[in-house]
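Of the protein chains in this complex, one is absent; all others appear in place.
We just call them A, B, C, D and E in the order they show up, numbering each chain from 1.
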Amino acid sequence: MMRFDVVTFGETMLRLSPDGFQTLEQAETYQVRCAGTESNVAVGLARLGLRVAWFSRLVDNPLGRKVAASLRGHGVDVSHVIWTGQGRIGIAFMEIGVPPRPSEVVYDRAGSVFSQMQESDVDWSLFAQARHLHVTGITPALGPSCSACVSRAVRRARESGATLSFDVNYRRKLWKPEAAAATLGPLMAGVDVLFLTSEDAAELFGIRGEPETAVRLTAERYRSRWTVLTLGAQGAAALAGDQFALQPGYPTNVVDRIGAGDAFVAGFLFGYFQGELRRALQLGLAMAAIKMTTPGDLTYTTLRQVEELIAGVTPSVRR
Amino acid sequence: MMRFDVVTFGETMLRLSPDGFQTLEQAETYQVRCAGTESNVAVGLARLGLRVAWFSRLVDNPLGRKVAASLRGHGVDVSHVIWTGQGRIGIAFMEIGVPPRPSEVVYDRAGSVFSQMQESDVDWSLFAQARHLHVTGITPALGPSCSACVSRAVRRARESGATLSFDVNYRRKLWKPEAAAATLGPLMAGVDVLFLTSEDAAELFGIRGEPETAVRLTAERYRSRWTVLTLGAQGAAALAGDQFALQPGYPTNVVDRIGAGDAFVAGFLFGYFQGELRRALQLGLAMAAIKMTTPGDLTYTTLRQVEELIAGVTPSVRR
Amino acid sequence: MMRFDVVTFGETMLRLSPDGFQTLEQAETYQVRCAGTESNVAVGLARLGLRVAWFSRLVDNPLGRKVAASLRGHGVDVSHVIWTGQGRIGIAFMEIGVPPRPSEVVYDRAGSVFSQMQESDVDWSLFAQARHLHVTGITPALGPSCSACVSRAVRRARESGATLSFDVNYRRKLWKPEAAAATLGPLMAGVDVLFLTSEDAAELFGIRGEPETAVRLTAERYRSRWTVLTLGAQGAAALAGDQFALQPGYPTNVVDRIGAGDAFVAGFLFGYFQGELRRALQLGLAMAAIKMTTPGDLTYTTLRQVEELIAGVTPSVRR
Amino acid sequence: MMRFDVVTFGETMLRLSPDGFQTLEQAETYQVRCAGTESNVAVGLARLGLRVAWFSRLVDNPLGRKVAASLRGHGVDVSHVIWTGQGRIGIAFMEIGVPPRPSEVVYDRAGSVFSQMQESDVDWSLFAQARHLHVTGITPALGPSCSACVSRAVRRARESGATLSFDVNYRRKLWKPEAAAATLGPLMAGVDVLFLTSEDAAELFGIRGEPETAVRLTAERYRSRWTVLTLGAQGAAALAGDQFALQPGYPTNVVDRIGAGDAFVAGFLFGYFQGELRRALQLGLAMAAIKMTTPGDLTYTTLRQVEELIAGVTPSVRR
Amino acid sequence: MMRFDVVTFGETMLRLSPDGFQTLEQAETYQVRCAGTESNVAVGLARLGLRVAWFSRLVDNPLGRKVAASLRGHGVDVSHVIWTGQGRIGIAFMEIGVPPRPSEVVYDRAGSVFSQMQESDVDWSLFAQARHLHVTGITPALGPSCSACVSRAVRRARESGATLSFDVNYRRKLWKPEAAAATLGPLMAGVDVLFLTSEDAAELFGIRGEPETAVRLTAERYRSRWTVLTLGAQGAAALAGDQFALQPGYPTNVVDRIGAGDAFVAGFLFGYFQGELRRALQLGLAMAAIKMTTPGDLTYTTLRQVEELIAGVTPSVRR
Partner (left out) sequence: MMRFDVVTFGETMLRLSPDGFQTLEQAETYQVRCAGTESNVAVGLARLGLRVAWFSRLVDNPLGRKVAASLRGHGVDVSHVIWTGQGRIGIAFMEIGVPPRPSEVVYDRAGSVFSQMQESDVDWSLFAQARHLHVTGITPALGPSCSACVSRAVRRARESGATLSFDVNYRRKLWKPEAAAATLGPLMAGVDVLFLTSEDAAELFGIRGEPETAVRLTAERYRSRWTVLTLGAQGAAALAGDQFALQPGYPTNVVDRIGAGDAFVAGFLFGYFQGELRRALQLGLAMAAIKMTTPGDLTYTTLRQVEELIAGVTPSVRR
């Protein structure tokens, strides 16, 4: 009895960000949204039509309820979330810059109720209800108990026959490259779909070179079935078995680039479930390009809009 | 006794649109403005200094009054508008996208009081008070009685010696190309100024090829005195008698492209009234370029600003 | 197998309203929310902790999706909603006044996809999954097919053993008192919980007098098991079998009174399910009082906040 | 040939005010509206259905155009306004307080193009086109040339048979009571309708006592045909020939009280034109009460709304 | 060499609050301000014209800089603040309610850089530069090291001959009444000015009864030179030596009551420095009343506005 096409598992923070390209210091109001790589992916997949659950731990106060309402609004099942009476939700203050000013994230997530989750808090049976589990390298960065939970979720999902995807998602403000590499290596080993950026490949794992070389090296070392290397503005490369594909990104006017990587993952996984490598890359890159045209971490696109971008039939005005 | 330099006639809707490049689904507030190709043209012409009346049908509720107030604020005479006690105003929900996400119009105009206008509702004497009448291909798309009203307005204006301009303005969400071509052809025949886009020329009338070819073909077929083919980012081409001119557009940073075509028409007509083809193209393209730098369908420019753009003396900051 | 504690069934509109006590004509932005008496009740019940589904018909465009997302965010199940590819969503333009200026609703709901729902569109099995069905007198006002659907839903729910509540909710802008009385009478007959305002009792059914008199008359005539008469600022009266109770309202500073009646219904029903008449009135009036302190049709309260108001232990600041 | 029912003449400023009850020092945004007692009256009268022109002097820049557009939007004729190429528009920074914090106006109107108007700038023929002229005691406060223009407008209107109303409108920040009394006395003499507040009556003219006493004293001294004394929250008193009437105000929740006096004048004059004293008071007080429920100097009401308030049939929600 | 009239010492948080009476869960934007009882008092005193320094510990990121900029903008010296490179600023999510919905503070201040301050971090010489030191019962609630710092600041200030004020400011969400009473008692002993609310007097110290009785009991027990008991809407009572005074509050329309107590303290201390008991109460209550008419913790008033309220000469509009 598979209730969910995909389960994702990770922390979601309140995202507070100025609008109109103001700095955090300058703005008198902050937009209130939510942000978390795993829930971002969940929203992307739900909008493409899949049954998706997000597992996490939230505090039962107006802020925790706000996060749950936002994700539920997009159609993500949040009924397995663990609610706590005490504690705090993590916060990400995000300043959206335009070049040459970087977008800047001031994390305030230490001590969040998610980061304090223990294995014993969890009803692990959820992970037996999914066809696919998606986790990332951020959760293990939040501490040993989080790391243990990820490992257990992965084990449990595999035991139930679920496939598994892993996004490295290295965050410099959370830990050092060496620590990340040491912790993440075992989790990456043998996953069905492995995502990493070319910068992370180089900095954490010393994997450099042309995309094809890098992606083959990665796949060999981690025995991932499908392996995806994202290349920023250059697009993305992927290897499925022996089939390699390189796809350039879609030109885009950036309104807010944060969340684009997660939109890519959602689009790619949607293609992966259909078993088509090239299409997976196109779906991922189209999702990412459209995400960057709207503010906030979450995508508001539809499969139809994504298909039109891939087909190259997007007008400038539709009326 | 000509009271108006120009009369325009058509439907104006309430325009509801998110700001900050949010999607319609995402936004918690919508900007409230008005939108209607004929009233957009009226506003453009009034801002350039002409006496302009807009004829239409509105419901006497806060929304209808809001539309009238907006146009009147720009100096357009709305005293001939027919007010009804019942019914609804058409609404256009407009999502302003940046590439590769299209701007998207969700029309909610069916059953509007304008679309239900009957010939017998109208005091046709207004059309004897104008030197020039401007109508478009949108009104006939709204149904047989609207179509009949446009035809009668055109006849009446001609009988009084007014000149006539017609903008094809094909809207895919309103009708099929074949129906549009069949209905609009007779209305286009013999007008003093005919506007169409190169896409509409191709899709509705099968007129393709280089701008000069296409515009000559169009003029021949519809016996229009002046014929204008707009070419998107490439500018516009026009034919007046045997004089042909092609003018590139002015480079512009797009804030909101909707209404640019109507600003073009207003600028071009202003030049047409002066009898100068090249200048008409320049005025039209400058009006369009400036319109795209501000939000909303309506232009807020002045003749002086337009002239400076044409003269190439616009500074980046004037202080 | 009862999946839902309560099912509600009715139309939900996009609610567009100015803020800061501006008029609809004056405001340049409208707040975008959703409004519908049955979904308002559903949200209230879901926030109090019940499993609630809302059944309706929506158009699959950004506006329909926005309404669904809003309700789903509050925890209401919307998975049984019928989605249509074409058509429009009803709109309610709401101007929030302060005395002596009335709050004013400009309805633009004619021709909505909900109002065009046919019995054959519906999978009626949903109504066999509910312990309780809540419907109102607005749906029958939308036309014969809507009226037929309400009747059928009621029959189906009863056949499955569900209890039934009915809120008269007379809307002067939708129909005449006589037509309303004629249509609603049969639907009211024998319901488990009947809600009506003292104004509607008088205007539609000629039932006047002291609250106790009026509520007894109503209960006799319509054979309702529980009967609730709301008295505006005076509170509410109710009769359960032979037990009568009159409860004054909680003093409140009104920010937006719209939706207060629906919050009352949600609170009362919550008490009804517990079988306590006095408490039902208190819960209803507390829900209404708190709702009026926030903008929008929907309540954002929690059971704890409601209980504290009833217990009289609400501080002015909690810190 | 009377083109206008009423002509008003005076300065209109840009009104800049914080919202949400912030102070001027605190707010990061100001609402931009316009403010001027005579144009406020003009808007009120136009909304009640009269043909109204406003005469003034504006600078031809975006700010002057904004003021003209706002008034024109309400249906006031601004075609006689004198436009200047140079100079500045007066500004009123308005802080909207709630008790015990006063609303505070920081005037920045010195040197405005209006205050520098000369008699020779004016085409005085406008004043021969009005049935009625309304002026106030603010214009003479702006300097000798403004004072001369008011006198001449009054003379000219009288010569054409127009009736005349005068509102004392003493502004402490503009001049001293003695100077005001000396200048305004001659202008008040013999007007058809004289408006003053009980505070101004006392402070400028030493007229105190019960409303009836005060209004009779005023009428005697200034030989005004109709004389109106406003009493703040107590309502207003008026004398027409020998008929005296005292009318209490309508209870109101104040959102922004500025402009209420002008709304009163508009309503009263509307009744005056109908020749009914009691109704004039009711119309004035109802207009004032409704104005106070919306932000900004200008009223957005309709005759219907005003009539309903007078008739006492205003619901709390109309739907 | 006394550089400062007053030094205050305590934590200041980022204050995030919805506007328009929305709930925290509902709002899509939060206003960003700062909040801290000691800095609120500092701002109040600086606006009244005193030289004031605020001592605290902040993180050197955009949020910490924002807090410092806000206080510095009001004229408070922040040059002695300790800046840290790491860590987080405390956050107070504040929901502004209207009755019967309480204003609600969701504290997220655990682990803030202030709460982790050690005695060894501080250059205690600042406290030798003040004529007066103001501290509150919140700082000791943040932990033993904070408590130790307060004690040392108090000692140091006394050694330099500074006078001392202490505001009990009990926060239920931070600690239990018994713990508070035990910790605060020693700090309250012998202060020059002691502030407490009648609720805190009862709940922490078991001091109840008529204001005069309660304030005398308090003064006796804690040997405070001046003792002030605030009574909510009833005003405040104070005892200076043997002189007792009771002063009712000024009627006020509440926009945001948070910070009113701190405005009271600032006003009272200003009067205390002048040695006038009655005037101190008036100044405190007037400051509090005016603060409640503006949003945010900080007051924006001026001494002139306060004096006018006390003198009873505040108009409803000043123009």
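Just so it is clear, a contact is a pair of C-beta atoms (placed from the backbone, for glycine too) under 8 Å apart; a residue touches a chain by one contact, two chains touch by 3 or more.
Owing to the predicted nature of the structure, the values given are computational and were not obtained by experimental measurement.
K.L.:
Touch partners of the unshown chain, restricted to the chains that are shown, please.
P.N.:
Contacts of the omitted chain with visible chains: A, B, D, E.
K.L.:
Looking at D:M2, D:V32, D:A233 or D:A311, which residue reaches the missing chain?
P.N.:
Hidden-chain contact among the options goes to D:V32.
K.L.:
Check the options D:D108, D:E212 or D:E276 and report the residue that touches the missing chain.
P.N.:
In the full complex, the listed residue that touches the missing chain is D:D108.
K.L.:
Contacts of subunit A with the missing chain: which residues?
P.N.:
Residues 20-23, 25-26, 97-105, 107, 171-173, 257-258 of subunit A touch the chain absent from view.
K.L.:
For subunit E, which residues reach the chain that was dropped from this view?
P.N.:
69-70, 72-75
K.L.:
Since one chain has been left out of the picture, which residues of subunit B touch it in the full complex?
P.N.:
These residues of subunit B touch the chain that is not shown: 19-20, 250-253, 255, 286, 289-290, 293-296, 300-301, 305, 309, 314-319.
The rule we apply is simple: only the chains that are shown with their structure count from here on.
K.L.:
Give me the set of chains touching subunit B intersected with the set touching subunit E.
P.N.:
A, C, D
K.L.:
Using mean Cα positions, find the chain sitting nearest the overall protein centre.
P.N.:
Taking the mean of C-alpha atoms per chain, the most central one is C.
K.L.:
Suppose chain centres are the mean of their C-alpha atoms. Which chain sits farthest from subunit A?
P.N.:
Comparing chain centres, D lies farthest from subunit A.
K.L.:
As a quick test, compute the distance in whole Å between the mean CA positions of subunit A and subunit C.
P.N.:
Subunit A and subunit C have C-alpha centres separated by 39 Å.
K.L.:
Touching at least two other chains at once: which residues of subunit D meet that condition?
P.N.:
20
K.L.:
Draw the chains as points, connect those that touch, then say whether the picture is a line, ring, star, complete or other.
P.N.:
other
K.L.:
Report the complete set of touching chain pairs.
P.N.:
Touch list across chains, by label: A-B, A-C, A-E, B-C, B-D, C-D, C-E, D-E.
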